[in-house]
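Mind looking over this structure? Questions follow.
Up next is chain A:
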Amino acid sequence: MLEITSTPLVLIAILGTVGVALPIISIARKEKGSNSFYAVIAFAALIVSMGYVGYQFVSDHVVPSALFSEDVLVDDAFGGFFALALLIVAVFTTVGSFNYMRRHNSPAVYYSLILLSTIGMVLVAYSTDLVMLFVAWELMSIPTYVLVGFMKRNPSSNEAALKYFLFGALSSAVIVYGISLSYGLTGSTNIGEVIRGYAALDPSLYPLALLSVGMFIAGFGFKMGLVPFHQWLPDTYEGAPPTITALLAAATKKAGFAATIRIVVMGTVALNVDWTLALGILAVMTMTVGNVAAIMQKNISRMLAYSSIAHAGYILIGLAVAPHSSLGLQGSLYQILNHAVMKGAAFIAIAGIVTTLAVTHIDKLKGLGRRMPITSLGIVISLFALAGVPPLAGFWSKVLLFGSALDASATLGWASWLAIAGVLNSALSLAYYGWITRKMYFEGEKEKRVKEPKSVIGVMVFSMIFLVGFGVYPEPILQFVEFATPVLSLGLMP
Partner candidate 1 sequence: MTAELPPGLALQKADERIMTLNVGPQHPGSGHMRIVVQIDGDYIVACDPDPGYVHRGEEKMAEYRNYITNIPHLERPVIHDSCNILYPYVLGAEEILGIEVPERAKYVRVIASELNRCIYTMYWLAIYGIFLGHSTMFMWPAGDRELLIDLMEKMTGARVTHAHFVPGGVRNDLPPNFEDTCLRQVNYFERRIKEYAAVFYDNPVLISRTRGTGVLSRQDAIRLGTTGSVLRASGIDYDLRVKEPYDVYDELDVHTNVMKEGDSYARSRVPWLDMMESCNIIRQALQKIPKSGSVRTKLKPNPKTKGPATVYKRVESGRGSLGCYIVSDGKPEPYRVKMSVGSFRNLIALPYLLKGEKLGNMPSVYWSLNYWPVEADR
Partner candidate 2 sequence: MMSDDSEKPVADPKPDTKSSPPPKPDTKSSPPPKPDTKSSPPPKPASKKPEEKPIELPAFEKGISDKLVEKFGDKVEVGFVKKDRVRINISKENIHKVAEFVRDALNYDHVESVTGVDFPTDKEIEVVYHVGSYTDSSLARQILVLATRAPREENPIPGQDSTRLPSIRDVFYSAEFGEREVFEMLGVYFEGHPDNRRLLLPEDWADLPPLRKDFAIKGR
Partner candidate 3 sequence: MGTATGIIKALNSGIKHIAIKRFTLRYPEEKLKFVGDGYQFDPSTGVGIAGIKGRHMLFHDHCTGCQLCSIACEGVAEAIAMVKVPDSQTQNKKSIMPQIDYGKCVFCGLCVDACPFYALYMTNDYELSSFSKEGLIYTPAQLAVKPYVQQDSEIQITDRGATHG
Partner candidate 4 sequence: MADAVFLALTVITIGSAIAALELRSLIYGSIALMGTLGGIAGFFFLLDSPFVALFQLAVYVGSIAVLILFTVMLVRRELIFKNIEDRRRKFAGLALMLVTMVALGAVFLDSGIKTITTDEPAAEFRDIGMSFVTYYWPALILMALILAGSVTGSLVLAKREDVENDQRTS
């Protein structure tokens, strides 16, 4: 039975109340443009939520990653881990928007939608029922459709929203179809029941079960930006407001991975199907396409969008080798946390650049190191962390991922190629990250320093501390990740 103090319910209570209350307050206040007021409320709600998640961890109320439960939600470490990662991104977005939203209408709705979307993401990670997962998935998606199109005067924002909406709606339709099949085959919507049902499935129904898992992959893959389903992603990331892009790239994507780990990995395990090869190929394709396309981009948002496609590929390595190596999921989770911070920081920095300089083209970023020193330092550190340069946090997650691939190669012959592909891709990515760094620091001469938004500086400082600090001393995160990583065999034999 779900306790009333369990983390997901408390998160719903805090964030949902604030999220619904914000528009009502704005109607009642009849004032316009008091952006900071709403931002502070949203920020406070997010911080309180993070505090509650942390408190639950500290006070040992959290079940070690259970994955399955009799109920629709479970308060386990897996969900808690994702909740922390996603809440960090939400805080980034809120703080980053502090400055970015100043000139726009209806700030209350903007923050309210961010909060609602955050609830959705967090609950995707917590949910152990397909209905719950679907509803949470939609709660995550629908506000982001609006948020992407929030700049109504901006044609590219609207176009991005339309594309995003179309693919999102398609993805949810596909997910419903998958749910319908899995429900029909097993007679339940609880994920645990479904997995157990899959394990004991009549062989004649196997094709349908595979179809349902395939549909889940497709549906979640749309959000994660895996390669055959990634066409919308660069456009949307470029057109959307950069703060919202941070939310999309760093958070909704991660929610997709949470759902994938909950369902797909379990389903493959249960169905005894060797999906690892398919996932591996998907991973390599995703990495390569992302990185190669990123090199050719002139727009920094678009480049980071492709980079985030590539990172989906890295994370997928861990999922692919998960049945064969216990390190796989750990690496994925670690990478997810790191990527959330790195991408979030990078996009918030872009938001800061857009607000102050209104440029996104890479050539225009010449001499940014002198104009906006702290922001550009933050970007550079994020980029190098993304590339996996040693003293930074990104390095350790990549080490863990590639190590898991090597580890799995004991039972899975081709797994080492995954590691090789990953390393090659990292090297490739270093090229364009380095190019940006060169543009920012070694080109252009006589730019003057401009005033940087304080909120962006805050995010930058936090991300730099995080990336450098945990890069130098990764021990606590490693422990945390280990605690949060689900043990795959746990689910089948409750």
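One rule holds in what follows: a contact is a pair of C-beta atoms (placed from the backbone, for glycine too) under 8 Å apart; a residue touches a chain by one contact, two chains touch by 3 or more; residues count from 1.
The set was built so that all candidates are chains of the complex that A comes from, given by their letters.
On a predicted model such as this, the values are computed, not experimentally measured, just so you know.
A.B. asks: Only one of these touches chain A in the complex, so go through 1, 2, 3 or 4 and give me its number.
C.D. replies: Of the listed options 1, 2, 3 or 4, chain A touches just 4.
A.B. asks: Hey, which residues of chain A end up touching candidate 4 in the complex?
C.D. replies: Where chain A meets candidate 4, its residues are 2, 8-9, 12, 16, 19-20, 23, 32, 71-73, 105-106, 109, 112-113, 116-117, 119-120, 123, 129, 131-132, 135-136, 138-139, 142-143, 145-147, 149-150, 152-153, 184, 202, 204-208, 211.
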